[in-house]
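My questions will all concern the structure given below.
Removed from the display is one protein chain of the complex; every other protein chain stays in position.
Chain IDs A, B and C follow the sequence of writing; residue 1 opens each chain.
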Amino acid sequence: MTADVTAALDEAFRAEWGKVIATLIGMTGDWDLAEECAQDAFTQALRSWPRDGVPRRPGAWLTTVARNRALDRLRRHASEAAKLQQAVILSPPDDPAGGAVDTHITDDRLRLIFTCCHPALPLEARVALTLRTLAGLTTAEIARAFLTAEPTMAKRLVRAKQKIRNAAIPYRVPPAHLLPERTSGVLAVLYLLFNEGYAATAGSRLVRHDLCAEAIRLARVLAGLMPDEPEARALLALMLFHHSRRTSRVNAAGDVVTLENQDRSLWDHEEIGEGVSLLAAAVRREQRGPYLLQAAIAQCHATAATAEDTDWGLIADLYGVLAQMVPSPVVELNRAVAVGMADGPEAGLKLADALAASGKLTGYYLLPATRADLLRRLGRSAEAAVSYREALDLAVNDAERRYLARRLAEAEGTAPQQSRA
Amino acid sequence: MTADVTAALDEAFRAEWGKVIATLIGMTGDWDLAEECAQDAFTQALRSWPRDGVPRRPGAWLTTVARNRALDRLRRHASEAAKLQQAVILSPPDDPAGGAVDTHITDDRLRLIFTCCHPALPLEARVALTLRTLAGLTTAEIARAFLTAEPTMAKRLVRAKQKIRNAAIPYRVPPAHLLPERTSGVLAVLYLLFNEGYAATAGSRLVRHDLCAEAIRLARVLAGLMPDEPEARALLALMLFHHSRRTSRVNAAGDVVTLENQDRSLWDHEEIGEGVSLLAAAVRREQRGPYLLQAAIAQCHATAATAEDTDWGLIADLYGVLAQMVPSPVVELNRAVAVGMADGPEAGLKLADALAASGKLTGYYLLPATRADLLRRLGRSAEAAVSYREALDLAVNDAERRYLARRLAEAEGTAPQQSRA
Amino acid sequence: MTHRRAAYFNELDASGVRLLGDRLRPGSDATTVRVRDADVLLADGPFAETKEQIAGFDIIECADLDQAIEVASKHPVATFGAIEVRPFWEE
Partner (left out) sequence: MTHRRAAYFNELDASGVRLLGDRLRPGSDATTVRVRDADVLLADGPFAETKEQIAGFDIIECADLDQAIEVASKHPVATFGAIEVRPFWEE
């Protein structure tokens, strides 16, 4: 097989798997049949493309093959006459050239993503099902990505598909009155997927499959399918801003490098540029959702030429609006950090102390870590040391622990003072 | 009020309360109404008997007054028209002289006892309800007898009556196919009641009301109501044999006196005589139920002129039959004791050891206590001491503990040897 | 029945979604039946010893789970208790 054909197959798999599955579920209502027939179609491509050449529209080719396979299978089961009839009614007239098929595919993929992320499914099942049916990851890959045994993951997927069938979770884009809530549910699954991957790159975990890339790919699909939904674009922008810093977040020793100390020349400026234009398009819609605000904050960091150029005042304001929209002590903590940068550590410490007094973040290591940093900047080393030690007791991630230990040593005067940021 | 009238009232209360309640429940289906009206009738008797004299048939008088009271109450509630109609249909024509009433009363009391002991009620509710409705104990008396707070007992009674009404527990003598099982359920409640009272007389507990006497009274009522049921008679006989020894079971110091050491002249020979004739009548029926076997064993003890005269061979055989009928490790243990007496301690120890090896009575103090007694009789003092200590660790009753401590001291040679039994 | 309850059930019945339904007596009026070795064993109370107990049920006919969730979420009990939506077994 030539490298060209291999690349074409690879590309087709990434781009088309979800579409093929979505179309077949829409046509047959049978998730397992859809998976089997999609697999068949890709196997068929593996055999025939090297011999006959890559078709002009690989997606349409794959969809047609998979659909014919599904019809064959259904016809073979005379007992499933009713199902077949339904399938025939639902399936559009055969169109091997794929002219009118695309719009139909588009709809089906949106139906698929809303079904996979239905809130009646357990959260982990939503994530797994999305990766399996939309991203085309194998059960083994998903299991590895989530540090789960493969049989457990297989069971989870089977269970989820059973529940969709037995509890009659509808295969559709939700009606208008449910759409905002369900859309934010879908976005939450994709962002969870991204964060899972993002946290892993900085921890001591090895993930074979890049969950961040999958999350971005799916968010891009969703933003394309829902052009009227600014939050979908904003989520994609948010992911891109974070992802642009992936190489500079950890140094050669595996230690976390804080944002202010990162080498900004390593940042992926193409991704930042895409994020900026996505956000600009989203902002034009005049809706301010939580992802838009978070993306706007991330943009402030991503577009600052140096750490000193960061517009901390704007960031503090954005966190203020966000905190009102989605009350959360973690957002409050981030606001305290931003205020500490914009108006000085004294002002930030005041907010952080209020948060500590509320008890809402008890046990969360970033609260004492933040207080420690603010105390350090105020020159109150002894108090800073106490807080660093507290944070160290709570942190679980290795890289974070190394960072805190270093800071603690500094505050206790047992290590050479690093250059002040 | 003259002593005569007081005694008549007292007697009527004991004898008639259950009958009046039973008749009124049968008539109205309303347990609370039945209680209220019975109370009213007794209050009325308290007022009118000293003035007008005790009626010829106090039971019929009370029933008539209570029934008229109930009809009055029901008539007063126009909204309960349906209930009234039912009540009128169910109630027999008024008969103040009480001619035909008695047979009807008899039936109702049997219905009441089966309803109170219905297996769908929790066991403790069956006992409490039986004491309240059949024996006429107040809620406070029942609570005291079972060392429970009065509000707890009141709640239990209310709950039981609610369940009877809401779950439609039928007010009737069960049909033939349910009768054997339900009868043994009723007998079990009465025997539990008796044992509760019997255990209390030997423990450090003070009970105001004599549960044993109530249990015997109720068993006598049941045996009278079910003349064809030999087990009812056998249970009454069993209770009488136990009860006949009540004054000789504990010495002046409050210590348990074992059967062999009891002063048989203190036994209530009238009760023993009644037990013997009841058992003789029961045996004629040619059915061998568990109460009959237990009563036969108790009779062996009760009718032996001296401990040495006890027919241990027959007792061992009876336990053997009983063990086959109702397999139970406690019965096996008693059999081991009997065999130890009939065939010598060696034979008894063999059975007791087998039982210990089975693990079925682990934690039950009478197993090591029995082994200890057998070992002592074999002259194996050191082993006996170990077993007495084991039993002492498990026993909870004060009197039992004092007995075991004394035996332990003997086995260890730290106390003067008592006369060997 | 409160006005709110009545309105909910009237609407449900009028829409044809509810086929049947009723409140059950509390668990304290339940009797649990087991048969073991041919013996009928009775126990006072419900079979599950959870704090939460089933208070009633409605049989509804819905196009899909979303409709069932909508019906359930409007049930007067949903705001303080929970409504379990269970599909029937179809062979």
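Methods note: contacts are C-beta pairs under 8 Å (C-beta built on N, C-alpha and C of every residue); 3 or more make two chains touch, one makes a residue touch a chain.
As the structure is a prediction and not an experimental result, all values here were calculated from the model.
Taking every chain of the complex into account, the absent chain touches A, B, C. For the options C:A6, C:L24 or C:A63, the residue in contact with the chain missing from this view is C:L24.
Contact with the chain not shown here comes from a single listed residue; of A:A125, A:V189, A:L318 or A:A395, that residue is A:A125. Annotation: of C:A7, C:V33 or C:A63, C:V33 touches the absent chain (contact as defined above).
Listed for chain A, the residues touching the missing chain in the whole complex are 119-122, 125, 159, 162-163, 166-167, 181. Residues of chain C that touch the chain left out of the display are 20, 22-25, 27, 29-36, 40, 42, 46-50, 52, 54, 56-57, 65, 68-69, 72-73, 78-79, 81-89, 91. Contact residues of chain B toward the unshown chain are 118, 120, 166-170, 174, 178.
Everything that follows uses one rule, which is that only the chains that are shown with their structure count from here on.
Taken as a graph of touching chains, this assembly forms an open line, each chain in contact only with its neighbours along the path. For chain A, the chain with the farthest CA centroid is B.
Put simply, the chain closest to the centre of the protein, by Cα centroids, is C. Distance from the chain B centre to the chain C centre is 43 Å, each centre being the mean of its Cα atoms. We define each chain's centre as the mean of its Cα atoms; on that basis chain A and chain B are separated by 72 Å. Shown for chain A are the residues that touch two or more other chains, of which there are none. Of all residues in chain C, none touches 2 or more other chains.
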